[in-house]
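Here you go, one structure.
The complex is shown incomplete by one protein chain, all other protein chains being positioned as in the whole.
Let's turn to chain A:
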Amino acid sequence: MSDQLPPSLAAAGSVPPDPDHPTPLARTAATSHGGVATPSDQARSRLGGGAGRNVGLVIALVVLCVVGVATAGERFASLDNAMTILRLAAVYGVVAIGMTFVITGGGIDLSVGSVIGLSSVWASTLATQTMAEDTHWIVMVFTALAVGTVCGVVNGVLIAYGKVVAFIATLAMMVGARGLAEIIANRRTQLVEVDAFLDAFRTEILGISVSVWIFALVAVAGWVLLNRTTFGRRTVAVGGNPEAARLAGIRVKRHTMYLYALSGLAAGIGGLMMLVRTTSGASTHGQLYELDAIAAVVVGGTLLAGGRGTIVGTVFGVLIFSTLTNVFVQNDLSTSAQSVAKGLIIVVAVLLQQQFAARSRRT
């Protein structure tokens, strides 16, 4: 048996053994990309196991649209209404993309809703109180993003280096950031009247509002980051088996911190978008957005336990919920009925997901 091994190992591209200049068996293999992956391999991996689930999400969205058309007719099936749905989806869509990374990496971030509030308040305070006439509005943008990122870094440091359970650390941030926002805003809504700022964000490009463009951009960037970069691969590894990732040389703690920073950044962007949408900063902005974001991520097919995430699924999850809201609003149904429907969707989606996971495990 064993005497057959060395030649076959050599086939990997290693040079004959030489005691003076030992060559690792496969170093050359690592640099010669000889084999070519077949198209079917590529297709299989590109679609992953997610294709089946995405079909389910498309069907769910189509069904909602059919219901919308059937019940509200023209009012639902108009371009204007489609834009309304997208604008509704934009803010928490961005937050949900950030959340997808945290959950794929095996964590949870409950603080995003409060961070939306805090970053909007911080930026609007700057605009209403301290911003001199000659300061450019871009400072507001950076402030919102920085506040979000810093909150995320604090979460990440507590969780990765302080070994605080993610649920607790982000719960503390959720409560604390909301309180800080109230202190800063003095519980008042701060109207923003920086025209240059509002004009910049309230224009439409190709008939689509800037906030929708931001959502689209964040979603595309998120998809590339998760599926095509080393950062995304590390995220999946850290969420799938942190010990294996650590023993493979991945800096698990540092990466975990990055994930929460990313989620904080997404919440900061969300805060900025909120500021634009409402032309005001308020400590009440973004309340319960964390739950909507988590629901969209889970419905989309990202495993709550970590190790598998899908940006496309999250986008569908976001669209399904905002379309649902729209259909209910168009039919003058109460928000309470809406919540019941949302709850049902979450349960059904998770049940389907479990079935899917069980099936893929057995094969």
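List of remarks:
Please note the rule applied: contacts are C-beta pairs under 8 Å (C-beta built on N, C-alpha and C of every residue); 3 or more make two chains touch, one makes a residue touch a chain; residues count from 1.
One rule holds for everything that comes next: contacts and distances are computed from a predicted model.
Per the UniProt record, the absent chain's protein name among "Sugar ABC transporter ATP-binding protein", "ATP synthase gamma chain", "Isoquinoline 1-oxidoreductase, alpha subunit" or "Cytochrome c oxidase subunit 3" is "Sugar ABC transporter ATP-binding protein". The chain omitted from view is touched by exactly one of A:Thr229, A:Ser339 or A:Gln354, namely A:Thr229. Contact with the undisplayed chain is limited, among A:Ala237, A:Met257, A:Met273 or A:Ile294, to A:Ala237. In the full complex, the hidden chain is touched by chain A at residues 1-6, 8-9, 11-14, 17-27, 29-30, 33-37, 41-42, 44-45, 224, 228-233, 236-237, 240-241, 243-251, 307-308, 359-363.
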